[in-house]
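The complex appears here without one of its protein chains, the remainder shown in place.
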Amino acid sequence: MSQRTDYSLNHLRSVSTGYVALLIVLLAATLLTLEAIIQQVQDGLVATDMAQQGTQAGATWGLYIGTFEWFAGMAVGALAITGYIRFNQLEQYQMVARLSNIWAFICGLSAAWLIIIDLGTPHRVLVILTSWHETVLHSPLAWDVTFVTTLMVFTLTMLVLSLRLDFVKGNPSLPIQTRILERIVTIGATPKEVPKLEEMRRWLGLGLLVLAFTAGMIPGLLMGVVGGQPGYFGSERGIVFLAAGLLTGVALLNLTAGVLRSLFSWRDALSNEVFRGLGRALTLFGFVYLIVLFNDVLPVVTDMAPFFEGRIGEAMVTGSLAPLFWLSVLLVAVPTLLLAVFKYRLGVTVQSIYAVAILLGVWIKAQLTVVEPLLFPNLPAIEGTYSPTVVEWVITLGAMAIALLLFVLALKLIPLAHRDTEVSS
Amino acid sequence: MTGNNTSGLYFDEEWESDAEDRLSVVDYDTELGKKLGRDAQRLAAGEISQTEFHEKYHEDVVDEFGVDERATIGPTPEEFGYDTDTAPGGDGDGGGGPLPGVPDDGDHSRRSVLKTAGVLGAAAVGLNGVAGAAETLADENEDEEEVEDLQWGMAINQNNCIACLNCVEACNEENNNTPDALWMFVHRYVEDDYTEDEEYLTRPCQHCSDAPCTAACPVASRHTREEDGIVLTDYETCIGCRYCEIACPYGVNYLQWATPEEKAEFKSSGIPLDENGEVDEDGIRLDSDEPGIELDSEEIELDSEQEVRFDTKTKDGVEAAGPPDHGVMGKCTFCVHRQDSGREELVGTTACEDVCPTDAIHFGNLEDPESAPRQHLDDIEENESTFRLLEDHGTEPNIIYVGNEPSADATPVEGPRTLEDMNRDLHLHRTDREPVAYPSEDE
Partner (left out) sequence: MVLSSLGIVVLLLIILMPVYVTFGGWLFSEPRDFRTAGIGLVYMGVIAVAMIGATAGLGVAFWVIANLPL
């Protein structure tokens, strides 16, 4: 364990060999992803393994939509954390609020472009906006776009507003790129507006919380539109989405804070107390997720379940997809139980590893949720198969790499917490 | 009234030749048709009585059509259930009365009989003179649409279906679809382990009145045409998100995963024309050599004015007919290019219906009691059950099936598309796709 250090703005300046190496790897991954995107956009979705359900024996949606849901959920979880901290003005967690704020935007952005890449004609994405006024009332995708756009606008506004407040309150020497950022977010700012800005940040925090709340209210209604698809319909859809989102959001913050603390030894901004709080949240949302998951899946394997739902449930619990399903359950359940038993005695590193397991577990389940119902058609047609192509894997994993790249770049641009004066470590 | 004598009758040389032209389109005796038409006009003019008219032609009609449904003795046309006001050439149009009609006999489709009736009915009316005689049943349906609703739909008799897949092939040919896009499909399944009986389900798009695909569409590309209830996709705005497919419980949507190769052909030449611009009366290419289909040997020359080129645009200018573009969703359009072609012999027909050798598919206006589907449903035996597919989904489908609905746990069995067919189509553009298999019988 390294010595206790205070937060400094050093992360904006220092460029370590490790950072450069990570940057090169992520940039290479990004280029590879771009290549895959170009290939898919030129060839069309034939570059994927998605096919019509039923007579083409495929799944209509695949990795992109599953990963979209994972990112969108994570964005909701992260923005809820930001909103909660900002609304309750928990200054102790201000770095967590900033980190989750950055992640909420990046996750929203990743979700957004994954939807577009899943379109058969991605160049027509603007049509969604031009016909929005007549479709938002009943189309799930129009609502998705509305929600993700709102999410990005709100999180970016929160970032701008909270940075403005930080910059107005104190003005340590900043590197050039952050100085430019400061110029942009402090247009017309005066020290007099600090109390108002604090109040506005608080209200925007409440707005973010409400946004997370509404995110859990809508999917149930919207999925009613696609009621024809067994496994997609149900009153618990919003709860499932929100539970997974909150868990992954907290897990992502646990992981990020854990890695940053071990890299920079920020024992004040990311104190043990902060990690206990994050660990408690991870345990709580882990259990909530598991309860929701079992309520979502187990009833459909009973004899009383509607036939189509039952068939999907069976395939998941005991059938062909059982290994993936139970792996996803274990990846969440084991860390959650260990956290509940040992609490934070296992340390920040172990907690970060748990977070990785949970993120992976929820991601696997997100894929199953999307793909599995599509493999079983309503009419007596053949059961489908889906084995994502290399292009799909590259774009999906590339979306994660690009999200990480954006975060790593943001670390060199955005101060993670407020400092009145610079403290060198 | 353009008649050239006081009684309003109109059968001069011009009438003769036109009647011959008109009647040459249908399969039946031209001379009989002309006689019927002439006397029908006399009937309309009050020169002969209805009974006289019926008795005069009863034998000939039975010989030609197999049966004479005209009320000769006994019930009046109205009692017989024939609404003379809405019937083609009925009282609403100035008289005429019931016309020859026959139940489906396997050789001649009801539609062609009704067409004959339509031609004769119009002749009998004489309302528009020779031009009026050109009116067919289909056109008159369109006229009625002003006062009545039009909802295209089908009655599909599963008891007649032999899973020959002619409808599937005709659909793909008509719409220039790739073989993996099965806008029309025939499911083959068994109900349980105790019976070996294989059953079929013929599945076009159900053109639901409350279509979930239209609600799910984020760009209002999938839409229901108000005037005739056809559910269409605007190929120019569809973003290929496939939400319609997710929302549809019937699995009728097919994305154009790869670039379609023959779209241009659909646009330029049109479906019903062969190299010489010749079609039979149902718009079937005369060079078609589909097994099991009897095509009329009579050929008609179409002059350049009549030559209607099928366009991928509907009459409203929406790009929605034929195969979809790359990345765009397609599905059965109820052959909207036919409905919008303005050609009487094509309106009210679909490619699948035309080629069905067992007369299982009946396409027409479900709001019209005289339409082919409604007539077929009237004609079925009392013990035959009817259903609308997955009706509890609340989609209000416009396909009415005769037969038994497949139960939830009906097991698909190989065929009528073989596994080889299926895998060949699946690997058409994607050689890496896993081969598929039907559920094994051990399970």
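The letters A and B name the chains in turn, as written, and every chain counts its residues from 1.
Basically, a residue touches a chain if its C-beta (ideal position, glycine included) is under 8 Å from a C-beta of that chain, and two chains touch if they have at least 3 such contacts.
Note that this is a predicted model, so its numbers are computed, not measured.
Every shown chain that the unseen chain touches in the whole complex is listed here: A. The hidden chain makes contact, of the residues A:12, A:37, A:181 or A:257, with A:37.
The missing chain, though absent from the display, is touched by one residue of A:15, A:180, A:210 or A:408; that residue is A:210. Although one chain is not drawn, its touching partners on chain A can still be listed: residues 37-38, 41-42, 112-113, 116, 122-126, 129, 136-138, 143, 146-147, 149-150, 152-154, 156-157, 160-161, 185, 187-189, 193, 195-197, 199-200, 202-204, 206-208, 210-211, 214, 217-218, 221, 225.
Just so it is clear, only the chains that are shown with their structure count from here on.
Separation between the centroids of chain A and chain B, computed from CA atoms only, is 51 Å.
Across the complex, chain B is touched by residues 43-46, 49-58, 60-61, 115, 118-122, 124-125, 127-128, 131, 134-135, 138-142, 145, 225-229, 232, 307-308, 374, 377-385, 387, 389 of chain A. Across the complex, chain A is touched by residues 180, 182, 185, 187-189, 201, 203, 212, 215-221, 237-243, 245-251, 253-259, 325-329, 389-390, 393, 395, 406, 408-412, 417, 422, 425-426, 429-430, 432-434, 436-439 of chain B.
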